[in-house]
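Every protein chain of the complex appears in place save one, which is left out.
Here the chain labels run A and B in written order, and each chain numbers its own residues starting at 1.
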Amino acid sequence: MTQQAHDPAINGAAGKSFTVGALAQRLGAAVEGPESLVVSGLNALDLAGPTDISFIGSDSYAARWVESKALAAAVTQDLIVPGHDANRRALLRVPNADLALAELLTLFAPVGSPVRPGIHPDATVDPTANIDESAAIGARVTIAAGCRIGARTVIEPGVQIGSDVVIGDDCTIRAGVVIRERCVLGHRVSIHPNSVIGSDGFGYRPDGRGGMQKLPHIGIVEIHDDVEIGSCTTIDRAKFGKTVIGAHTKIDNLVQIGHNVRIGRCCVLASQTGLAGTVVVEDYCQLGAKSGVADHRRLGAGARLAAMTGVHKDIEAGAEVVGAPATDRRLFWQIQAALRKLPELVRTVARLEQQERRSGEDSDPA
Amino acid sequence: MTQQAHDPAINGAAGKSFTVGALAQRLGAAVEGPESLVVSGLNALDLAGPTDISFIGSDSYAARWVESKALAAAVTQDLIVPGHDANRRALLRVPNADLALAELLTLFAPVGSPVRPGIHPDATVDPTANIDESAAIGARVTIAAGCRIGARTVIEPGVQIGSDVVIGDDCTIRAGVVIRERCVLGHRVSIHPNSVIGSDGFGYRPDGRGGMQKLPHIGIVEIHDDVEIGSCTTIDRAKFGKTVIGAHTKIDNLVQIGHNVRIGRCCVLASQTGLAGTVVVEDYCQLGAKSGVADHRRLGAGARLAAMTGVHKDIEAGAEVVGAPATDRRLFWQIQAALRKLPELVRTVARLEQQERRSGEDSDPA
Partner (left out) sequence: MTQQAHDPAINGAAGKSFTVGALAQRLGAAVEGPESLVVSGLNALDLAGPTDISFIGSDSYAARWVESKALAAAVTQDLIVPGHDANRRALLRVPNADLALAELLTLFAPVGSPVRPGIHPDATVDPTANIDESAAIGARVTIAAGCRIGARTVIEPGVQIGSDVVIGDDCTIRAGVVIRERCVLGHRVSIHPNSVIGSDGFGYRPDGRGGMQKLPHIGIVEIHDDVEIGSCTTIDRAKFGKTVIGAHTKIDNLVQIGHNVRIGRCCVLASQTGLAGTVVVEDYCQLGAKSGVADHRRLGAGARLAAMTGVHKDIEAGAEVVGAPATDRRLFWQIQAALRKLPELVRTVARLEQQERRSGEDSDPA
């Protein structure tokens, strides 16, 4: 039954299983229950099935243990878990259930991309391209002249790579991604499906005849090590020089990065964020979903934008801002609280004004 | 002349034509004019050509009938249509012109995808994949190991499908869509071009060395029956368990759905909306364009978000909210009205304060 060999547990375990004892050893956990139980998946308490491990990080989760179908759970050390039957199920006592979860996710994660090392016969690779022999190039990939692809890098089906692109080692370029000419990617860069790297920036000048003349964009995009980029995200090439994404920076889905933007290290950009041309984002900034920064503005190191924030002035290092236009976080919420009283305030002031007018008349000597 | 066989009427009739009499029967309409006229397209009054049918749902449209080139029109029963020449053109009297329009659109809609049943010789289908023989798999499609594709489902050119994906009957997966491993689609699901289903959720933890460690996302996306998803929309797989899109829900273009989101039945999400991780949207919610919901928040059944609304707290069932942060619809518009008076209000209060100070001085016993 070939079909069954592929039957996926919905919760993601690609045929992996571990005894409770083995998991406990991996997590450094003490076990309350049979160490011989075999766990083959990971899920939330309410979704878990009878071969799944789950996790309990608070009293409210602990209270749901009895009703859960899970076979085992990683539990924060001192939590009381009512009704646990140690003959039938196992609790793994850990110092921190969240850290244990991250560890378990890694354990149960399916092996990466199915693309195998080597160049698929249906790929089109220019003879001048230099492909490491451990790289995996999928079906219907185009790799143009002069490209260099590093060791163990995976290029999934349908990816289009322009001329002279450089991609480092251990990268994953998912299906449908387009990388235009001369862009440079470091090591361990991951790009999710249908994103576009190195399209032209958005720049025109009036052509003097009522139309607009396109400004050529002859620069590139440079993406440093350990960057991850989501799906359907667009990063424009520089007018000249480089658009730069710093090491360890993480960019979500549907994000727009304009030409000549420079993002530092370890920044986090949530989905649907947009940076206009020549924006500078210093290290460790966090940009909430749907936030936007106007062209030529700078976010100081560690600045944090709440979701939907619109920045039209430079933001100081470490500042936390909210709203459009971006406002200091504390002031923003004070204003919001006051706004809810504004209709009443208008009425109060009208009354005070009337009162004043009357008292003016009262005291009128005439 | 093969070319002419393909000559498309701009208004979309792919070679279809109907007599006025046949259309009247279909719509249950009474005809004022020749039933033998032949209609071959559908268009708005001002754009219609001499073989098109149009529609008239109000007096202002009725007034434009004389100038329109349309051959026929569906007209609401009791409207007066000045200058109609029943020798030359036809009016089809219907109880409701909008409903008739929907019916006519369906009649004139071109036959679906041109992809023919069977597997295109340029597709790459893993031998362990189970493809119904009535399914149509286009050129340059990749279908990985263990997939199941249902009856009459159409997969257009350039689609990439990861391992163990299940797709039901009568689905349409448009060009360039990427569906990653183990995702599950029900029946009659339609996904428009270049959307991405099942990419990794956006989740990291500090790695203790100044960088960030990726959290594996081992869950899936599950899409129920009769869901439609627009172009360039991204739906992330769950960290574990499922991201769920409920039956009959409709999602527009460029929408972001985070990991572990659960959307109920019959919801409508307009374009550029974004839901962060683990959001719950109950049945029959309507989310306006560019609205956003912060992670772990819940929209109660039937809640309605106006365009550009930003939700950072749970929203009650049936509530209508506007703005960012989301505000009760009535209060929002009261605040907006008051805001327009705010600059004047500031001046008034300043004057009252000055007045008070003066009257304080006047009454100063000193």
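The rule we apply is simple: a contact is a pair of C-beta atoms (placed from the backbone, for glycine too) under 8 Å apart; a residue touches a chain by one contact, two chains touch by 3 or more.
All values reported here derive from a predicted model rather than from experimental measurement.
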{"item": "Which residue of B:63, B:317 or B:339 touches the chain not shown here", "value": "B:339"}
{"item": "Contacting the left-out chain in the complete assembly, out of A:176, A:264 or A:302", "value": "A:176"}
{"item": "Among A:40, A:190 or A:234, the residue in touch with the chain that has been omitted", "value": "A:234"}
{"item": "Subunit B residues that touch the omitted chain in the full complex", "value": "2-3, 5-8, 10-13, 42-44, 47, 102, 105-106, 108-110, 114, 122, 138-140, 156-158, 174-176, 192-194, 226, 228, 230-232, 247-248, 250, 252-254, 265-266, 268, 270-272, 289-290, 307-308, 323, 336, 339-340, 342-343, 345-346, 349, 352-353, 356"}
{"item": "Contact set of subunit A toward the excluded chain (per top definition)", "value": "124, 128, 130, 140, 142, 144-146, 158, 160, 162-164, 176, 178, 180-182, 184, 194-196, 199-200, 202, 204-205, 210-220, 222, 232-234, 236, 239-242, 254, 256, 258, 272, 274, 276, 290, 292, 294, 310, 312, 324-325, 327, 331, 334-335, 337-339, 341-342, 345, 348-349, 352, 355"}
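Note that only the chains that are shown with their structure count from here on.
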{"item": "Inter-chain centre distance, subunit A versus subunit B - centres from mean C-alpha coordinates, in Å", "value": "25"}
